[in-house]
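Single-structure report; data block below.
Heads up, one of the protein chains got dropped from this complex, but the rest are sitting where they should.
Think of it as A, B and C in the order they're written, each chain with its own count starting at 1.
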Amino acid sequence: MADPMRIRAQAQGDKTTVRVLMSHEMETGQRKDAAGKTIPAWFIQEVSATHNGKPVMTAQWGPSVAKNPFLQFTIKGAKAGDKVAISWKDNRGDTRTDEATVS
Amino acid sequence: MQNKTLILAAAALVATAVATGCATGPSPAELDQQALAMLKASFRDQGIATVDRLDQDLGQKACSSDKAPAEDVAKKIEADALASVKWPNGGQYVGDWREGEKLAQNGRGMTWTDKSAEPTANGANCYNCHEIDKKEISYGTIGPSLLGYGKLRDFKESEIKAAYEKIYDSHASFPCSLMPRFGANKVLSMDQIKDLVALLMAKDSPVNK
Amino acid sequence: MQTRRDMLTRSASVAAALAGLGLLPQTALANWSQAAFEAKTLPELMKALGTSGPAESKDVTITGPDIAENGAVVPVGAATTLPNVKRLLLLVEKNPNMLAAMFDVTDAVEPSISTRVKMGQSSNVFAVAITGDNKVLYAAKEIKVTLGGCGG
Partner (left out) sequence: MRRLVITTALAVASTAGFAQKSTADGIAEYRAMLADGNPAELFEAKGEDLWKKKRGPKNASLEQCDLGKGPGVVKGAWVELPRWFADTKRVQDLESRLLTCMETLQGLNAAEIAKAPFGKGEQANMEALAAWISAESRGAKMNLPQGHAEERRMYELGKRAFFFRGGPMDFSCASCHGEDGKRIRLQDLPNLTKNPGDGVGFAAWPAYRVSSGEMWSMQRRLNDCYRQQRFPYPGYASDVTISLGVYMGVNAKGAESIAPAIKR
C-alpha cells in the first residue's frame, strides 16, 4: 500500500493554503533499467480535493509531474478546524486518501 | 566496568605518552600507518574499481596532506611526470576541437558503475572545474577559466606543446595539481588529448571566440 | 523566442480551424484524458481538449525559476486574475508530451496552483487558463535546465 501523504492546511484570514506531498514514483515509462528493459509507466493520474466533504478541485496528471509530487492550492472560506481531504488514483488503479485539519 | 575501561584507557595513554613523548595519543607516523590500514580494510573491489586503486605512486602519496611536499620531492614528482609524457609522432598536437568539446562536457568514466576503463568510454570532465566556452553557463571553478586560452597565448607552437603536456600529465608543470594526469594514468588516449588541445588552441575553437 | 512565435502562429491556425465548430470545453471529466496527455503539439492538445487555440494574456501568470538545477524537479505554478475560470493547464513545450497537469477548479478555490514537473531540456513552459465561456488564455516563461554535479 502506498505511503501516507503529508498535508498541511494553514488558514490565514478567510483563505487556507494547502500544501501536499505525495509518495509516488511517477515513473514516465520512457526510462530503461540497467538491463535495457523499459521501466513501465507508473504515475498518479487523478487527484481530487474536498473541503469538509465538498469537492473543491480535481486534477489530471501526466507522467511528467515530478516524483514524490508536490501540490499547493488555496481554498476560499476554509477556517481552522475544517477538514481538507486529498485523494489520488494512479494508472495501476492504486488509490490513497488522507485528511488534514486546517490549523 | 566503566572504571576498568577508564583505567585501561588511561594506561594506554600513559604508555603512548612515554613511547612518543606526546600526551594525546598515537604519533603522527603511527596514525599514518593506522589510516592506511583502515583504508585497506574499508574498501573492496566493485566492477572496474579495484582496491589496487589505493596503491599510491609518489604523485599521490606526497600530495595527500594539507601541506605541500618538500621542494626536492616536488622536483622528483615533476621529473617523473615529464618522463611519463608520450608525444605524438611528427609533432602533431592538434586534433578536432568539436570532439574536444564533447569530451570536455562528458563527466563519465572510470567509476565502479562504468563498464570499461578504456579511454573510449571516458570523458575528460573539463567543465566540472573550468570555464571553457562562454556559451556553457554550467561550469566549475576548481580550475582556472580557460576562456580565450589560445588567443591569450598568441596560438604559439610552444604553447600548443605545453597544453598537450599539461593535459597528459599536469604534475609536469604543477606538482600536486588537482587536475587528473589524463595521459599518464591512461584515462584518455593520445588522440583524445589532441582533441582537447584543439579545443584550447585552435583559432576556430569557441574557446578563442 | 523563435519557438514562441511559432507557437503563436500555430495557435492562430488552430483557432481558425476550430472556429465555428462549436467545440466547448468539457467541464468535468470522469476519466483520465488520454488523448490530451499523449498530444505532442499544441494543436493536438487543443483538439483533444475540445478547445480553441489560446491567446497570450497578462491576466495569466506562470511562475517558475529562470534556471533549474535539475530537470527532474522543476517548481512551476499557474495562476490567473480572470473570473469564471474552470481549468488551468501546465505545459512543457519540449517534453515528449506537452501536457504535464490539468486542474479543474471550482469557485471554492483560487485559480492559482503550484506543482513540480520534469523537464527533459530547457524549454518554454506555459500556464493556460480556460474560462467558463470558453476563452483560452496563456502565459509563457522560458526555464533553462542546466547540468549540475559531476555529470557522471
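One rule holds for everything that comes next: contacts are C-beta pairs under 8 Å (C-beta built on N, C-alpha and C of every residue); 3 or more make two chains touch, one makes a residue touch a chain.
Model, not experiment: these values are computed from the prediction.
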{"item": "Touching residue (missing chain; options C:Ala48, C:Ile67 or C:Leu82)", "value": "C:Ile67"}
{"item": "Omitted-chain contact residue, chosen from A:Ser23, A:Thr38, A:Asn52 or A:Thr101", "value": "A:Ser23"}
{"item": "Positions on chain C where the hidden chain makes contact", "value": "1, 4, 64-70, 72-75, 116, 141, 144, 146-152"}
{"item": "Residues in chain B touching the chain absent from view", "value": "2, 5, 9, 12-13, 24-26, 31-32, 34-35, 38-39, 41-46, 49-51, 53-56, 59-61, 63-66, 110-113, 117, 125, 127-129, 134, 137-142, 147, 178, 180-181, 185-187"}
{"item": "Touch residues of chain A, complete complex, unshown partner", "value": "3-6, 19, 21-23, 25-26, 66-68, 70, 72"}
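Basically, only the chains that are shown with their structure count from here on.
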{"item": "Centroid spacing, where centroids are CA-atom means, of chain A and chain B in whole angstrom", "value": "47"}
{"item": "Distance from chain C to chain A - Cα centre to Cα centre, in angstrom", "value": "19"}
{"item": "Residue list for chain C, restricted to those that touch at least two other chains", "value": "none"}
{"item": "Per-residue overlap in chain A, given as positions that touch at least 2 other chains", "value": "none"}
{"item": "Complex contacts: residues of chain A adjacent to chain C", "value": "15, 26, 28, 30, 45-46, 49, 51, 54-67, 69-77, 91"}
{"item": "Touching residues on chain C, where the partner in the complex is chain A", "value": "28-29, 32-33, 36-37, 72-75, 77, 92, 95-97, 99-110, 112-119"}
